[in-house]
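Below: the structure, in structure tokens.
Note that one protein chain is taken out, while the other chains of the complex remain in position.
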């Protein structure tokens, strides 16, 4: 059984039952809606109790429930660059704004990255008379690059900060 | 003269003068910092008055100033997938969360996309005792796909909405 | 069930019944012919009432009808660059005329794009003694790039236009 | 001398002189604006008299003028998929509408293609209270695929049409 | 049913029956051997009467016969660059001789292409004491690029030719 | 010095002198026009006496003349798939007709290939009232795949043929 | 039936029967071991008598036996660059030694190639106290590039050699 | 000035002076040897005091020294897959062992990754009578994926852990 | 039967039985845990006795057991660059640290590589108050590039070392 087959099965049941994602996420509970949807689409995992609820909801086998609780091969089956316009726009935003975000984050935070693991993602709707807007909030921990001292040099910590102050 | 040569020239002067992006953006003014940096890196354009200020600041020629005011070939020279970890993390977030964002936006807004053109981008710092966080806010107008009526059928507007109500 | 499997099923029934696209589009109604064909090929979606008609026409299951009403992963399964000569010629036209279209649209409309979402597509035949011609009309809303003011700067609207006038 | 260097040179002079494309096309004359711009950007060629005018306008050498009159390696230097949003939208439209255009052209015209060589391209602006629209008109000769008779079979013409009638 | 599945089915029957391509092409008739083989391999289409004969020969269903008469997605499933040495040699010949053919065709015919649609292809054997030779004859209509006059300029025809004479 | 720089230099002189390829090929002599042009474009080599003539014609240095006599890295700098329509059409013909040519050559000649080395290429013009045609003749030696006998098995020659007869 | 399915079937029977390749090659006979294995893996073909033996050995159907006797699409399904370390090392050797082999073969043999068709391949083991060595012997006919005389010039043979002597 | 030009300059001086990396790293000090080499090759950055020392050592300009202190576009110019055998072997190890490392890290640590940012890298030599061994030690902080609670649900922390315990 | 199907089967049984990798590796024994997991995932092979145990554990057929004992096509099915964040981080580490590791290994060991075949891989957990760390130890034999003497020159051994001493 491939993860993508389980995803197709779940989607077929969702169609059959005429459930919305919002209903499914409410039933499973515990995570934000986006995380539950991501799990069912095969890019995140459900906790064991959540997988059990999902299993009951969709009438899944033991192995299928176990699979929902496993960490998937994230990103599998997602074409890059994305062919779908909705996803492509996000890709384009990274391509075009990436260089500026890089130098500004580095100027304001130092040498490091925004974590994609210790990370929150929010989706919301902003009403506007000129047409409602989609709002996506990304917020990840800043992780500074670690610069080690030469071997045999006993000072602990991140050498970088000490050097800058020197 | 290629746009990338002008970018290298501007970066060399920035190094020589020891200016921060924040200082440069303050001098040029008018746009958010991220848009000014993006313009100087060759992915957005400055307005004419801004380009004139930038020209004085960096000591640019007439043709160079004109180039800063031209729409560039956005995304030129940006390797995809990104090799740089900071930019790659954003790419990864699109790849992994893209499918869930797609189905949720479509469930909540209908068939359409978040515009990458009528779009706002914000970068901020969120203090946290466990380590500060990078916050990136994306907000774009929702654009519904337009579904046209058959030729010869005089009803204007977006047929889709009328059909759903039928 | 994958969307591509549903497409193959619909095409097989079309062959069996010896229906033309024109007949099918007439039966389903409501959209232009090109949108209905695109929906059945898996790149657009039918409205619910249309999907119900299509379901009756092709004898589809409830889940299959629901799938026709879902936004598909547009562009899935389309090889790029296209191997088929008919589609390749369109691709080639974009590659060769794209740069000129870009600078002329920007000169005539300002910094922005032709929307591919708020967009009309028309196909027609132009009779000619030297051989009939295929005419493809594309017409999309011009979307100006939005340039935001620096944070804390209360002026609303698109800063760009104000700056140019300054 | 590479064609791309000549393009950069012409663009620099255009910036220096503050000429618009519309002005340049008017000076050179003879072709539609889009063809003249395409020629100067290195994807079409000017006729000899046009190249001579362009040479005077931009102060070009004999070899540079000759180059403007040569057929270039069309499409050279155009990244595909396009990174620039304006050009990408056109690419996306081909990817998403290509399959439907293919089956409809084939249903209405028979087995063949829309020529990209015996082809007209028009760009215009459509005023609209909801925001002006960009209109791109493509019109190419329909070319039917030629199906040859078996060797030794003396019937001339396109066998296909004869067979269909049989 | 995918076109590639129909191809596999036809090939299996050919193996079972021990038919040569030459026999099959003779039975179906009407086209050159190469066009019939190309149609059965999924890159060209048979006329309706031919498809009917092929259907009888191979014992195909109504939908399968209809599929043989449809224009396929040409080139689908052909790996490029080709891995097979026989096809690769043709690819290599294009890669290595393409630039010279381009400039010579342009010098001798003007700005345009050899049509791949209004095109004949012949395969023959040339006996030689040093080893027989494979002869492939390609012959396509020369199509001159069309250069349109500026909008509002009433002169019909191809402006290019008039300009050259001016 | 790179071969591509020498090519650019030769092309610039050709422009300066207003020479046609036909004139240049006539001056150098000895090869067919297409081979001389291919050599000057960097995909074939001239013989020493030819290179000497070319050197005098274009005013080349000793090292440049030597380079014209060296076997180049054939195909270097040729984008594949070709972006230029003229070369792309040849590529497309290989992609679409390659599978049929393969099975027919194998049926008529046996397991082997048409050599791309012991190979002749001819370009000619075929006059036609409906528009002249470009004719490209390819003719290469048929090379049968060699099937060796097991080691220690003394029979020479190509085992394949003996086995088929067995 | 795809060739790759037949390969999987043969491999499964080999596993079931616990046969070595050496045993299978001995049973089929006639070719070197490497050619028989290559044929069973789908990159070469067996002669008809060999295919018949293989058919009996593996219990194949008539169509499967015929398929073993057909020239396959060589190289199909082989990932390049190879992911498997054993095959990758060969790929790497070509990449790194290719340029030197090219110039030395050209210096010693003239302008041409080592045929990959009229070609022998041998695999053997060389005992060594420091660890046994794998020996791969490649030996192909040298094929000189053919340089044709200009059209209308009656001298036969390879012009190149005559020119060099001139 | 591009970062890669600065790298070439530094390497040329190193050659001229006959310095080893070990000597250079000793002179600059503060980081492990591998980090200093990585910085000089353009994939990490030096602290300001280190960049000043490096500037004196190599006789660099003010802008060049500033560049050494800037975060580079990491990975720029590194071909992937690597062509160099030494680097390719590391790539191959990731490709072949990646899947097993993934499931074992997830089984032993939970859903998350080994940080490539908060990360130590060590290179050492292990003497062995059968031939010395290269030892590469990688050690990165385990970062657990963050699973957020549904919006409006006030419980802080990582929901995942709470759910598993429930 | 494809190796990937066997992998899916084994994973399904693992899910059904709720076994951990640690339990499975303990049952099969003989190799390190990582090697056993790699074998079951299709990138290494089990010894015959191990395959027999695995066969009993998972209830496999004779051919499936034989397949576990065969050398697989290593790396098959592993997307590169990896989409999964855990594996991508390892890939990124090679891309970014590869150049520095190359020059340092070469400086310290001479011209050669770290073997990826005569190679040990260890995974362990390092407890830390700031968050536990993943430790991956790689250790491979250093293999010096072999530089052969000219043919006919009888000196054995690696010429390189002799030359350096000369």
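When the chains are written out, they are named A, B, C, D, E, F, G, H and I in that same order, and each has its own residue count from 1.
To be clear about the criterion, a contact is a pair of C-beta atoms (placed from the backbone, for glycine too) under 8 Å apart; a residue touches a chain by one contact, two chains touch by 3 or more.
Just so it is clear, the structure is predicted and the values come from calculations on it, not from any experiment.
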Contact residue for the chain not shown (choose from I:47, I:61 or I:79): I:47
Residue of H:85, H:99, H:112 or H:140 in touch with the missing chain, whole complex considered: H:85
Residues belonging to chain E that touch the chain removed from view: 81, 83, 85, 88, 92, 95-96
Missing-partner contacts on chain F, residue numbers: 1-2, 62-63, 66-67, 70, 73-76, 78, 116-117
Residues of chain G (touch criterion as defined above) contacting the omitted chain: 20-22, 33-35, 37-38, 41, 43-44, 74-75, 78, 80-82, 84-87, 89-109, 112-116, 119, 121, 123, 125-126, 128, 130-143
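As a working rule, only the chains that are shown with their structure count from here on.
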Which of B-H and G-H has more C-beta contact pairs: B-H
Approximate Å spacing (C-alpha centroids) for the pair chain B, chain G: 52
Multi-partner residues of chain B (at least 2 other chains): 33, 35, 73-75, 78, 80-81, 83-85, 92, 95-96, 102, 106, 112-113, 115-117, 119, 121, 143
